[in-house]
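All protein chains but one are shown in place.
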Amino acid sequence: MAYVATRGGERAIEQSERLFREEMGGFDRNRVNEVKQSLPYLIDRVMGEASLYDEDLAALALAQTGGELYEAVLLLRAWRTTQPRLQVATPIEQDTLFTHRRISAAFKDIPGGQVLGPTLDYAHRILATDVLQGETYAPEPVEPAAEPSPAYQPSVSAWQAENDLLDPPADDATKGNEIPDLTREPLLFPSKRAHTLQSLARAETGGVLALGYAAMRGYGQAHPTVNELRLAEAEIAVTHPDGRQFSAGRVKVSQAEVVDKKGEKLGIGYGATFGWNEVKCIAAATLDLNSPGAEKGSATEEEFFLYHTEGVESSGFCIHFKLPHYVTFQSSLDAIRDAKAKKAAKHTQPSSSEAVGQTKSEPAE
Amino acid sequence: MLATPAPSSSETRDNTAFDALLWALSRPGLPRSLPEPGEASIIAALLDRECRVHSADPLLMPEIMRTGAELTDIEHADHVFLGTMAGIEPLVQIATGSDFYPDDGATIIIRARLGTGQTLRLTGPGVDGSVTVQVDGLPDGFWAARMSHMRYPMGFELFLLDEDQVIGVPRSTTVEVL
Partner (left out) sequence: MSLSTLTKPWEAMSYGFLDGSAKRELRRKILKSVAVPGCQMPYASREVPMARGWGTGGLQVSLTLVNPQTRVKVIDQGADDSVNAASIRRFIARVAGTPTTMDTLEADLIQSRHRIPEEILREDQVLVLQVPNPEPLRSVQPNMSIARQMHADADYGRMWLQLYEQIVRSGRVMQGASYPSLVHGRHVMTPSPIPRWDVPKLHMAKHLTILSAGREKRIFAVPPYTRVEPLVFSDVPYKIEEHGALTCTRSGTKGFFMNEIPQDDGSSAFEVSDSEWGVKTIRANDREAETRGETWYKDGEMPQ
């Protein structure tokens, strides 16, 4: 019974998982809390890519996976997908965002003012090695401004639209259940506007950056000016079945508008996500700006960037190449050997075209 | 970790109903048993708020509305409940999808009597050679109207319902009236 003796599959996978978990050891609510408190930007990034806003669950996912980001996002997505969709919240208008930071590169000053807010942009990136020597890192206290900046402001593009510098997107009256939901229907092309924005919102940050950066460097037609970048909190308003509206709480959101000259007006690109993630919003908005009229198969074409920035899918497919592929490999070997034998049987010198001619191989599976 | 969840009674009913529908559509003309007579188990197994439904039978409305599906006119519906048909008129209004998205063609549920009446010969995918069935209670010209309204791969799927018995006739099936 030689075959049966080799059946170690079940035991092997169990033990390999134990080995992985052994390194991190057990954990409890305290570790989850520590992750949540000490790594808010990581939590934000994970919540955005998971399209699930829950800091505790995000921290739990990070603790459970030892910070393996793709695994953490997958854990959250797989949890999210089984949750019932009870309600669709009221759409959020830009001027209702409780704004912490809002800057524009397009104008020196903007209505509502440049609000720098929290950022590392002007920090000197020096590693605080003192901490490793036993020092405590204590940030300097913030000194409040004499006059608080306004918490609510319109978008810069609203001013531009008023001055006939750009055509604002047509008002979308789609409401509630009618709003297309990417998690419940497939992404098809040309993509619905809602699907495009949802897809970018949950895209993998590094992927969006890579393709957005390619567009910025010149593999796109439009060069972004950051019209507005905003970090804010949004009020989630839902309607009780009896008709009353109530707040289900606030969520952190970030959004970017980028613009470029387009004929006699400005073209606009938009990106937004859960949590505060500036790089992702600017890169996503840049892709959105470049997408109209982009050549099929180019990095700025909607189908190309939406498919390839989907982190759960791309990372899953990438690691699936670790799975055995010996059946397909055997099948290819058979074709190669037979073709070789045929060639040998012909006893002819390969013509130059045969020697150079490459058979395009099938896509990896 | 978590204990293995047990199926609720509605889960069991939906699973059984879908099993019957899948079998019926995979083997056109061969009857299968639904968990109970009537459309209710089909409605629960297939419909929810992502669906657009038309029902010619007002008695089915409460059941359909409970699923959260949107009620709509026949040509925009992805699921159509025709009850007992009086004439063939509704048939030509049914959505058949497009060459791009044949899946936009609708699923139709009709009341009929099986094992009596007109004899039909079915051929096509799912049929081993050919199969004959007797169906009564469909309006005159039904099968000719079905054929002229569809251009494969566009088309619609039929479930003929007699109490708890169901037969499936997908668009890929050729139906000859004998």
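Lettered A and B in written order, each chain numbered from 1.
Here is the rule we use: a contact is a pair of C-beta atoms (placed from the backbone, for glycine too) under 8 Å apart; a residue touches a chain by one contact, two chains touch by 3 or more.
None of these values were measured; they are calculated from a predicted model.
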With the missing chain put back, one of B:S41, B:S55, B:T107 or B:Q165 would touch it. Which one? B:T107
Check the options A:L39, A:A105, A:L187 or A:V279 and report the residue that touches the missing chain. A:L187
Among A:R45, A:R77 or A:K280, choose the residue that contacts the chain missing from this document, as touch is defined above. A:R77
If the missing chain were put back, which residues of chain B would it touch? 2-8, 11-12, 14-16, 18-19, 21-22, 25-27, 45-48, 50-51, 78, 98-103, 105, 107, 124-129, 152-153, 155, 157, 170-172
Take the complete complex as the reference. Which residues in chain A touch the chain that isn't displayed? 1-4, 6-10, 12-13, 74-75, 77-78, 80-87, 183-190, 240-242, 296-297, 303, 307, 312-313, 315-320, 323-336, 338-339, 342-343, 346, 354, 357, 359-363, 365
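The working rule: only the chains that are shown with their structure count from here on.
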Counting only contacts in the complex, chain B reaches chain A at residues 49-50, 101
So in the complex, which bits of chain A are touching chain B? 177, 184-185, 188
